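Apart from one protein chain that is not included, each protein chain of the complex appears where it belongs.
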Amino acid sequence: MAALKTVLYLLVYPGLIFLFVYSTFAEWFDRKVYARLQNRMGPTHTGRFGLLQPIADFVKLLSKEDVVPDRADKTLFSVLPVVGLAVVITAGLLLPVWYFEGSATAMVSFSGDIIILLYLLSLPTLILFLAAWSSTNLFSTIGGTRVLTMLFGYEVPLFMSVLSPAILANSWRLSEIALFYQHRPLLILPNLLGFVVALICVQAKLERTPFDIPHAETEIVGGTFTEYSGKKLGFFRLMTDIEMVVSSGLLATVFLGGFPGGLWLGLLQFVGKTLFIIFLLSAMRAMTSRIRVDQVVHFAWRWLAPLAVLQLLIVILIKGLLL
Amino acid sequence: MNDAQIIDILNTRFSGQVRDVTNPAVRRIFFTVEPKDLLAVVGGLKEAMGLWFLSTISGVDAGESFEIVYHFGHDHGNLNLRTRIPKADPHVESITRTSRGDPLRTRAPGHVRNGHRSYPRPASSPHVRRLAGRELPPPQGLEVRAARGGHPRR
Partner (left out) sequence: MKFQIPIGPQHPALKEPISLRMTVEGEVIRDADIRLGYNHRGVEKLAEQKNWIQNIYLMERICGICSHSHSTCYVQGVEKLMEIEPPRRGIFIRYLVSELERVHSHLLWLGVAAHEAGFDSFFMYTWRDREVVMDLLEMISGNRVHYAINTIGGVRRDLDEGQIKKIRDGIKILRERSEFYLKIGSTEPTFVGRLAGVGYLSKADAIALCAVGPTTRASGVAIDVRKDDPHAFYDEVPFDLITADTCDVLGRTVVRIKEVLESYKICEYIVDNLPAGDIAVKAPKKAKPNEVVSRYEAPRGENIHYIKANGTDKPERVKVRAPTLGNYAATVVMLRNGFIADIPLIFAAIDPCICCAERVVELVDARSGEESVVRFSDLRALAAKRRPVRSVKGNVPWPL
């Protein structure tokens, strides 16, 4: 019975199907906000208000011909999209929004799970690099090297800024961090600097403008995704969407006080807070232009890392003074 | 400098080398030069008038010969230098001032970096190689391949 329940949780809620539906909705929201900021319409045709457009795109990709290049490493090439999808869905299971069995607020929750979540969110970057490498295409190789170069820039500030509220809350467990900020909402304010830094780093992790240099269409055709088509490309795109939802969920948990209120209210809060963060990410995407990879690293080490260190210092100070 | 002054310079300074100076419209001057005097006249014009801008080089099929027209532009209009080369031996020197000898003759893998030869085609559709007649960058540089098809005279 428990096994059946676990399987149901893994497949339906909060697992595969819920994350699939919600991340396609988040992609719709992102595309609509981006389009409206550009004086365009965005998806309007498929389904009411174009809500089914991302699902339609996914289904279309599933039905297209799947071409594997001759000289590519076939096993690696084919397995990577699935592995990527599995990684981000697993990361999603760690978010403290699912209310079952008493007070447990995440499907999997243990001390140190914030580190595991951050690690699981770094894996897609490495998977993209491996995907680029195994494609043996010139443009993919350049895209792959750019992915790794960007990793050197944003990873450190992201870790530092996400771990600052954890340090203030004195715990490495996501549910406890969320609980801490729910009881003391004023302490969210000292973490705002970290919030801004983390937003920018998440934008870089998701490879969206201004950091979409690894798959810059006008320069290297598709970057990592040049040789991918059909189902594999569909899975990669779904992986990016779910990564966006999970990253916003992480930011909402750590910086915006989690999702209190039981099953339905908690879900509503989850939707509301993640959409707010996705709105900020879309606005950033619409308002800036792409910057070069050396400029990304320069910007990250010149501005983001020092600000993240500053945030850490603020947290340590407050911890010493108040607690 | 207006047209009259330019015609004056052409007639006095280059009297032996230039002939048939015409001025069919305001700010348009045409004159003819022998192929052997080409480099000297172009260099002299650069000195005398500061002429540096070459718009283009046209090739016209004139039956037994090719007529190459160099169109120079400057603040006071347009100066057109004509020269004729026989179809049997369609070579003309480049007016490019190249540095370090003639770097465009180096053979690079897969390419012949020589932009200066015109060469004959079968009689049905003659071909004139357009010269990159401007100061080109140092070696391993530009390879602009341009040519133009003329047509047999009706």
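Details
Per-chain residue numbering starts at 1, and chain names A and B are given in the order in which the chains are listed.
The criterion applied here is as follows: a residue touches a chain if its C-beta (ideal position, glycine included) is under 8 Å from a C-beta of that chain, and two chains touch if they have at least 3 such contacts.
Source: prediction; values computed, not measured.
Only one of A:Leu37, A:Val271 or A:Leu312 touches the chain withheld from this view, namely A:Leu37.
Along chain A, the points of touch with the absent chain fall at residues 37-40, 63, 65, 138, 142, 209-210, 212-213, 216-221, 286-295.
For chain B, the residues touching the absent chain in the complete assembly are 24-25, 27-28, 30, 52-56, 58-61, 69, 71, 73-78, 80, 107, 109-112, 121, 125, 127, 130, 132, 134-137, 140-151.
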